[in-house]
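I'd like to ask some things about the structure below.
Of the protein chains in this complex, all but one are displayed in their positions.
Presenting chain A:
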């Protein structure tokens, strides 16, 4: 038992990200419940009776004011419902809206994992730039609403380093909405060295721009989700699509749902087609690469050659005309790394560059790891990049680190117990979770 330092107290680990909420038992190697963070809801009409319809969650009195119904999970926002809005509590990696947090966690724990939260200590993750108010609110939700016996909030940067088996590391985390570079030393984040930017948002916007704006070769692509399409017929590549829209649904579709669905279409295109060249931008090389075919739900399909690499290039360099038109561009990955290293002690730089940990779903972008290796070895010849090949480990690195941490025997003295919470109140969170 003492040999590997583990002592499992059936703790639960919850990792809330911009794209999904991960929950599972500490000590497992992958989360048991992975549900989308986006949720569908019907806004409650002022002073109206609450109607419970099919698939809706139980809502507490707290949430009644905002949601008449809330739809969470795999059959949440992805199912078309008349008048359903889609929301996401996360803004720039932080929880902005705590209203849906309770239903989200509830769904993950009670509906998916079928556990009683009052029986398990719970470890929650937070990004490095989380505010003290936010983490205290999270502790409050856990103790007051979920009635957990013990709680801890840990930093995703540290957890990602732990998931890679390292105490000191430079964690490069590219998520759905944020890219961050976090130096971790001895299991602590160097806060002065943290740098982050909403770079993935820019990638997304760029991809959307490429798709919807017409080019000399093709017209703009309609990003209609399959939920709004009644039927389609096979057409040749580049030919105008032939499909019929479900007119009955158009009227009942809300703007937020439409947005969410289009975002998903773009993401899927990016994930299956877009890539990045591994040795920097080069028109000739990009033109040489084979074009990839992709078919949209409308039936429109085409081969994407050069433009699929333009998308990925945004991770590393911004084109001069883009910089000229927009001075407040999010920093690129090399800029983030440089900034993080500059803030660190010169002695630490070599250590950190020898322990680079690549994590987050955004880093699964085709060719990203190769390009990053090429970029880093140019300025730091001794760089070593730890990039797990297993997509689960790469995407849920933060959860995995939490799973490791919460199953360690030596960790159990760090839990904030309910007793301590009642005795000390909110300040205990800041004292304990450094």
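Just so it is clear, a contact is a pair of C-beta atoms (placed from the backbone, for glycine too) under 8 Å apart; a residue touches a chain by one contact, two chains touch by 3 or more; residues count from 1.
The rule we apply is simple: contacts and distances are computed from a predicted model.
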TODO: Pick from "SWR1-complex protein 4", "Multifunctional methyltransferase subunit TRM112-like protein", "C2H2-type domain-containing protein" or "Metaxin 2" the UniProt protein name of the chain that isn't shown here.
DONE: "SWR1-complex protein 4"
Task: Which residue of A:212, A:348, A:374 or A:392 touches the chain not shown here - done: A:348
Open item on the list: To test your reading of the contact rule: which positions on chain A touch the chain that is missing from view?
Closed with: 1-2, 5, 7-10, 121, 149-150, 185-186, 188, 190-193, 344-349, 409-410, 412-413, 415, 417-420, 423, 434
